[in-house]
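One structure is given here, and the rest of the page talks about it.
Here the complex is missing one protein chain, while the rest keep their positions.
Letters are used for the chains, namely A, B and C, taken in the order the chains are written, and counting of residues starts over at 1 for each.
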Amino acid sequence: MARTDFSFFHTLRVRWAEVDMQAVVFNGHYLTYFDVAFTEYWRATRLPDALAHSEASLEMFARKAGIEYHAPARFDDLLEIGVRCAGIGRSSLRFLLEIFRGDELLVSGEMTYVYADSRLRESRPVPDDWRERLSSIEKATPLQP
Amino acid sequence: MARTDFSFFHTLRVRWAEVDMQAVVFNGHYLTYFDVAFTEYWRATRLPDALAHSEASLEMFARKAGIEYHAPARFDDLLEIGVRCAGIGRSSLRFLLEIFRGDELLVSGEMTYVYADSRLRESRPVPDDWRERLSSIEKATPLQP
Amino acid sequence: MARTDFSFFHTLRVRWAEVDMQAVVFNGHYLTYFDVAFTEYWRATRLPDALAHSEASLEMFARKAGIEYHAPARFDDLLEIGVRCAGIGRSSLRFLLEIFRGDELLVSGEMTYVYADSRLRESRPVPDDWRERLSSIEKATPLQP
Partner (left out) sequence: MARTDFSFFHTLRVRWAEVDMQAVVFNGHYLTYFDVAFTEYWRATRLPDALAHSEASLEMFARKAGIEYHAPARFDDLLEIGVRCAGIGRSSLRFLLEIFRGDELLVSGEMTYVYADSRLRESRPVPDDWRERLSSIEKATPLQP
């Protein structure tokens, strides 16, 4: 992946409370950064149920996360987080995320979410309008199941 | 992996502040749990420099993390986290971690750390006494490079 | 307050992710420690609805917090957190908390919670059995409204 493979970026600044005694961001906080960027990506899709997942019983749950730490982010760094939807299965969605400080790639990751009914604890098919909207946003690189 | 593949477990209880609006532990906090369990694993090895890595310039840095979320942990759950060293390379160490609630596997993960001089930003060979000690602890399943 | 003014203590160990670049616990995390200790205090009261507050619409909400930082906690410190109920009003409960490392007082604090119906957003009288139980636990020092 390269910066140009992302059509969406979210910018955030590293907080004091996120930096550890090694003067670098603690490894777990990058998943919080991913989540913040993902929320903004989702808002940008303008999908109607965008932020409603917290109220209905239909919600997205993290199923899998992978992270590679290339170089550490430090206190007060301004980070740009690229998000792209890389694949849609029957009930799962896969996203690639990369964190840059200027042109330097610090962290790359992958998140898989499953769309599910949280009360019945059963997966549900990804809605068609989600599929279309996400495909159209990421049309440069076709989504794979 | 099965529970019996781990000779080391650390127990912790889910905190209120770690549970989100979906009434499950936020996905990023499992890396904190891994880190807490790893600290205790390391203490159990009795390796001399165990916790000294914060003072010297020789430290371990997270290089890679992988997590699979099988079932959610909830507020006040008592979790048991298995840790085992699964491989030692020239300057890297690979650990497998699994989080159980009773007999139910909730989360499985893998962490790779690199041993490095943080001032020079260069990797360093894993010390021989670490290698021997970790191999002896995990002797049931030989370590792979 | 002195150590002997507390009949309840909860012990926890400082996590790596909680320590900042100054090599001390970030000031906000002590409220998490207070919350963890408060959960255990509540469990110890054996009040029937102890942990049910997350499911009913009757819940306790933080109304006020005060913290004094006397000396910093550091990575891997084993902390003992004293909790005592110091006052019960019509719908509010006031708790004193102190964090010790051995005999050294590191942090002292005060939390006020209000008992309320979260749907109607109205305060509710503290149930009589709570009042009796807490008074009996803290009988050495009578509770003040």
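Worth a mention:
The rule is short, and it goes like this: a residue touches a chain if its C-beta (ideal position, glycine included) is under 8 Å from a C-beta of that chain, and two chains touch if they have at least 3 such contacts.
All figures in this text were calculated on a predicted structure; none of them were measured in a lab.
Interface note for the absent chain: among A:17, A:47 or A:105, the touching residue is A:17.
Residues of subunit C in contact with the chain left out of this view: 21-22, 24, 26-32, 34-35, 54, 59, 61-69, 72, 118.
Subunit A residues in contact with the hidden partner, per the touch definition given at the top, are 15-17, 23, 32, 35-36, 39, 51, 54, 75-76.
Those residues of subunit B that touch the chain absent from the view are 16-17, 19-21, 23, 26, 28-29, 75.
Keep in mind that, in the parts below, only the chains that are shown with their structure count from here on.
Although subunit A and subunit C carry the same sequence, what matters here is overlap: shared residue numbers make up over half of all numbers found at their interface.
Taking the mean of the C-alpha atoms as each chain's centre, subunit B and subunit C sit 30 Å apart. In this assembly, the C-alpha centroid of subunit A lies 36 Å from the C-alpha centroid of subunit C. Multi-chain contact residues of subunit C (touching two or more other chains) are listed as 16-17, 23, 75.
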